[in-house]
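A single protein chain has been omitted from the complex, and every remaining protein chain is retained in its original position.
Chain lettering (A, B and C) follows the sequence in which the chains are written, and residue indices restart at 1 in each chain.
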Amino acid sequence: MAELIAKSPGAGLHLPVTRGGATLAEWLPGAITSVAPFAGAGDKVDAALTPLGMGFPAPNGMAQGKTARIVWTGRGQAFLIGAPAPEGLGAVAALTDQSDGWAGLRLAGPAAADVLARLVPLDLDSFAPGTAARSLLGHMALILMRPDPEVWDILVFRSMARTAIHELDTAMVQLAARAAG
Amino acid sequence: MSGYRLSAGGLVDRSQTVRFTFDGLPFTGYHGDTLASALLGNGVQVVGRSFKYHRPRGVLTAGSEEPNALVEVLDGAQKTPNVRATVQEIFPGLAAQAQNAWPSRNLDLMAVNDLLSPFLSAGFYYKTFMWPRAFWERLYEPLIRRAAGLGRLSGRHDESRYEKVFAFCDVLVIGSGPAGLMAALAAARSGARVIVADEDARMGGRLLADRPEIDGMPGDLWAAQVLEDLAGMPNVRLMPRTTVVGAHDQGTYAALERVSLHRAAPGDAPREAFWRIVAKRTVLAAGALERGIAFCNNDRPGIMLAGAARAYVHRYGVAPGQRVAVFGTTDSARQTARALQAAGVQVAALIDPREDASTLEDFKVIRGAVVTDTQGRKGLRRVQVRQGSNTFALEADSLLVSGGWNPSVHLACHMNGRPVWDDGIAAFVPKPGAVPGLDACGAAAGRFSTAACLQDGLRAGLAAVADLGLAAPALTAPQAEDGSYDITRLWHVPGKGRAWLDFANDVTVKDVMLSAQEGFRSVEHMKRYTTQGMAPDQGKNSNVAALAVLADATGQTIPGTGTTTFRPPYTPVSIAAMGGGGRASGFAPQRFLTSDAASRERGAPMIEAGLWYRPSYFPRPGETGWEVACDREVRMVRSAVGVCDVSTLGKIDIQGADAGRFLDFVYTNTFSTLPVGKVRYGLMLREDGHVMDDGTTARLGAQHYVMTTTTAAAGQVMRHLDFVAQAHCPDWDVRMISVTEQWAQFAVAGPRARDLLRAVLDDLPDLPFMGCAEVGLYGIRGRLFRISFSGELGFELAVPARFGESLFRDLVGRAETLSGGPYGMEALNVLRIEKGLITHAEIHGRTTAFDIGMAKMVSPKKDCIGKAAAARPGMHGPDREQLVGLRPVQPGQRLTAGAHLFTPGEDVKRENDQGYVTSVGPSPSLGWIGLGFLKNGRARVGEMVRLVDHLRGLDLLCEVCDPVFLDPAGEKLRG
Amino acid sequence: MRIPCPLCGTRDRREFTYYGSEDYANRPAADAPAQAWDDHLHNRDNPCGPTRDLWYHDPCGAWVRVHRDTATHAVHGSDLVAERGQA
Partner (left out) sequence: MRYSGLRVLTEGLFGNKGWKPAWRDPAPKAQYDAIIIGGGGHGLSTAYYLAKNHGLTNIAVLEKGYLGSGNIGRNTTIVRANYFLQGNSEFYSHSLKLWEGLESELNYNVMHSQRGLINLFHSDGQRDAFVRRGNAMINQGDDAILLDREGVRRHLPYLDFEQTRFPIYGGLLHPRGGTARHDAVAWGYARGADRRGVDLIQNCEVTGIDIENGRVTGVQTTRGAIRAKKVGMVVAGRSSQVAAMAGMRLPIESHVLQAFVTEGLKPVIDHVISFGMGHFYMSQSDKGGLVFGGDLDFYASYAARGNLPIIEHVMEAGMTLMPMIGRAKVLRSWGGIMDMSPDGSPIIDKTPIDGLFVDCGWNYGGFKAVPASGWCMAHLMATGESHPVARRFRLDRFATGHVIDEEGTGSQHNLH
């Protein structure tokens, strides 16, 4: 064997799927780096992120640059998604590679928020486009982003991809069947 | 036959005939009928039997509070018991059956209880059935159980779909009668996000049942207009068929939506949805429930509440009887008599206890009179009336009763606030502020006229809007009837026979009096002694009257007597709805290893471990049972090389200037001195001094560590580390994050481990035991740790998870060329027992560092979590049970975990218990061996102990030995 | 029940893990007398009324000190354990 085969978390899990007004697809966000600024290094972290067109986000915040996005993911912690960590960031913040730790899903369409309302205990009407939140998807840890009004990006633990897809799909099936009645 | 379908009227769709069955007989109704209205329309009077006396019973109400008309619907696995016929909408093919009757509702042999009723008074069962003792469980109790209960469960798995939903709003309006609609309109027009929930399939509340005139139009048409208006607004969600069942903290309400219970073929739609609605403000406009009057034999089929009769006439176009008598203490009774007469039903008389009641009606009014008794076992035939000193009989097949109205205070009382007695309406009303943010209005607040409801609803809606800081819309209440509410208190007409209070539980006035006579005088005692109010209607129809009777018996006032506690749910909610999503694997997430498919392909049985699925063993053709495979896998590791997926272990990345110092604080031993590129075993205590977890931590850089936790404790440890960091040393520079899911990690163990790794890695570093390094393989970067959980030369190789499956297949394939292969949890367990290595079988939450022989790992040079508490006298010493190894004296004998240990020669009893076995396994080289805890065990190595496992029939002698069975010097793993 | 996370905002109780009284956050010195440790680990005022207790907001990893009432379940506010005032 000359090389190892990379497998995405959603491989073999029958995506994408469209039911009623919502489509669920695997979302491959590329590189994910956790960024946790060291004590007193907030400004330096912002400076290191400047080339990407973003700073360290506030709670529930998300910043979208040209190629990458940075998302607040917890106390003193954000995920840089879609680009490698810029030069110098590692000196002022604790970084870890999280690229393989998460399963990315994208739920889109006019019914997407209604689907999520079956699983996520958040007020999704008040969830402004361009923001993010840490919460739950059913019983699973969740990073939820709303890059556009009808697009929701979802990160759950990689090992739970199957459960997450099953639960989202069940919600989609039932919601669509309600409309049909 | 008594009830019948009127030739016109009602809001049912007479163009759509619906066929259904009841007790196997075919009937027809119309679209829009409930099962109750359809049965009444077909003249069916007996719909079930009562709980205790098995009395024939008919429909009493037109809502979810129905105590009598509980039926089973559907068949097979779909069978649903205790369905209110007054709520269930009919659909083509609906099959319903009466329940609690044997053999049938018309001939129920259990009705013998009715004849025995003098001996079945309140609490009789506490006084008898005690002799002989064994007869309670063998005879009396089974009889009682069979007689009790109501409907039947199918006994089969409920495979249907259910749904749970979260919703948020500014204003939740509960109820869509006049008050609710006005509140909703006010809130909606202000721009607030509004949810209107109503239990009924059709919104409008009493406007549909009474059709009062509003702004010159019939109430149902006015409601339809307002609803159309609301439905067109994007900030409004109308939720019919939705009962708000519970008020919980911080404005969280539980609601049950009957999504498809009215559909013949729901497809994939859920049967029910359980909503969690978070509201900033709530308007309780749930209306009021009518109550009856206790008189002798007031429970006969054909006796119905007066307001319900109006609902059947106006809403469904159904008359409750051919010739009706009406008896009531308020104008609700008169209104009913008028409505029935207007609909063409013969009204025998209105019996009004008020001496000054007007007699100016087109029907006979008997004033200053009461109903004293009734006749007609399976359907009312005659009503006994007493007027002054005269008693006489009235022929009637239906008696419509009104004892007044009780505001639906329930939700307002779910947070322990008791309702307040309002003498003017002789009823309880909600206590303002009892549920923060909830405002009751309309009939729910004791304001009964249509005009008052409209005005009060508007007031509540505007108040909510003002609270939210929104601009009030210009809105005025429409014109409507505004009569005063005049009530004469009449709870109970004295008489010789039984007068029912709680129809559903068969509690009579006599039962409540007996309760008081026997000293059960507090309302809670009375409830519990008589079971008053504990039936499916939770006393909605009868509690206030029962209180009044109790107050009378004890010489107290009604408010002085108080109420029992109102608790959720308002109406019963199916377990399946509240547990929606929990069915089968939905109860908890399933976690799958990257190697999962590869393991299953090899036939490995997968076992659950902390939500993960891990391979138990990898059977080869011809191998029978796990022990054969396990034996081979252990030998394979000991003689060649084995590969095991250990990715489930928790991995926490720890960085920062104070990372080492932090580890010193959370571990008993020291990590700040660990050189970069080295790994150390760490022992972690809870603050109470017991062992929390153990694992290895590697130092990847000067300020960079990666900690390993056990699979089971990964979440707990992360939470604990966060707590210690944030509570005890918030100024330290430490940053932590789980990297468990990032890495696929494989143990490569055995004397040929290096051969395997050389084939895979670009370059195998010369790692000492407990060393670590970054490595390259197949063009990617990985981490290599030289650690061992088997006592063999061992490594763990970690790669980004996307490559996990591929690397596992590669490692296993290459291992097989080296006479090795994969090994599972069984072999892993034997390998670690042979080495005396512990898992959570040993560190089960009660063990101390002393118990497992690691007291010396608690560094005397520094403080650490758990150190102070571990010094308590009870945490160490010879009385403690200590970790030992165990091996049978007779080779070949099997050991069992869970067995207890005794000193040979002593009796096997608790007082002599010396310890127990925690882990056992069949060692290929040593036979069965085990680990266990033994009192003062370390001092007893070499002694014999008696191992007794009663449950598995085992009793044998073991030798106590050191827990490390193999290679105590560790030459193999250092080799 | 809804609990305010100082970082994320008010969230459903299901997002939190409860620990106990804020006594757990006030760790005695290593050499404190045994009574101090007993009080830290075991003994509680256990008020029926206003209290301050410790909750972990699992999604964001913040330990939160919540000011609330054990009799009514009213929640009056919260702060981060790491930044808690001594008031």
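To be clear about the criterion, contacts are C-beta pairs under 8 Å (C-beta built on N, C-alpha and C of every residue); 3 or more make two chains touch, one makes a residue touch a chain.
Because the structure is predicted, anything quoted here is derived from the model rather than measured.
Engineer: Just to confirm, in the complete assembly, which displayed chains does the hidden chain contact?
Structural biologist: Every shown chain touched by the left-out chain: B, C.
Engineer: Please pick, from B:D13, B:E355, B:E395 or B:E524, the residue that touches the omitted chain in the full complex.
Structural biologist: Touching the chain that is not displayed is residue B:E524.
Engineer: Any idea which of B:L94, B:L150 or B:A339 touches the chain not displayed?
Structural biologist: Going through B:L94, B:L150 or B:A339 one by one, B:L150 is the residue touching the chain not shown.
Engineer: Can you tell me which of B:P572, B:P730 or B:G853 touches the chain that was removed from the display?
Structural biologist: Within the whole complex, the residue contacting the unshown chain is B:P572.
Engineer: Using the document's definition of touch, tell me which of B:T28, B:S104 or B:S121 contacts the absent chain.
Structural biologist: Among B:T28, B:S104 or B:S121, only B:S121 touches the chain that is not shown.
Engineer: Under the stated touch rule, tell me which residues of chain C contact the chain that is not displayed.
Structural biologist: Contact residues on chain C toward the absent chain are 1, 12-14, 17-21, 34-35, 38-39, 41-48, 51, 53, 55, 70-73.
Engineer: Across the whole complex, list the residues on chain B that are touched by the chain not included here.
Structural biologist: Looking at chain B, the ones touching the missing chain are residues 51, 79-82, 118-121, 124-131, 133, 136-137, 141-142, 144-146, 148-160, 162, 164, 246, 248-249, 252, 254, 274, 276, 414-416, 510, 514, 517-520, 522, 524-525, 528-529, 531, 534-536, 538, 565, 567-569, 572-576, 578-588, 590, 607-609, 686-690, 692, 840-841, 844-846, 869, 872-875, 896-900, 908-910, 913, 916-919, 948-952.
Definition applied: only the chains that are shown with their structure count from here on.
Engineer: Determine the centre-to-centre distance between chain A and chain B, using the mean Cα coordinates as centres, and give it in whole Å.
Structural biologist: Spacing between the chain centres: roughly 31 Å.
Engineer: Could you list the positions in chain C whose residues touch two or more of the other chains?
Structural biologist: Each of 12, 58, 61-62, 80 in chain C touches at least two other chains.
Engineer: Could you say which residues in chain A touch two or more other chains, in rising order?
Structural biologist: Residues 77, 121-122 of chain A each touch two or more of the other chains.
Engineer: Considering the complex alone, what residue numbers of chain C touch chain A?
Structural biologist: Residue list for chain C touching chain A: 7-9, 11-12, 14-15, 58-62, 80.
Engineer: Given the complex with chain B, which residues does chain A contribute to the contact?
Structural biologist: These residues of chain A touch chain B: 1-8, 12, 34, 36, 38-39, 76-77, 93-94, 96-102, 117-118, 120-123, 125-126, 138-140, 157-164, 167, 170-171, 173-174, 176-178, 180-181.
Engineer: Where on chain B is chain C touching in the complex?
Structural biologist: 166, 248-252, 276, 278, 415, 436, 687-688, 719, 722-723, 725-728, 730, 863, 867-869, 872
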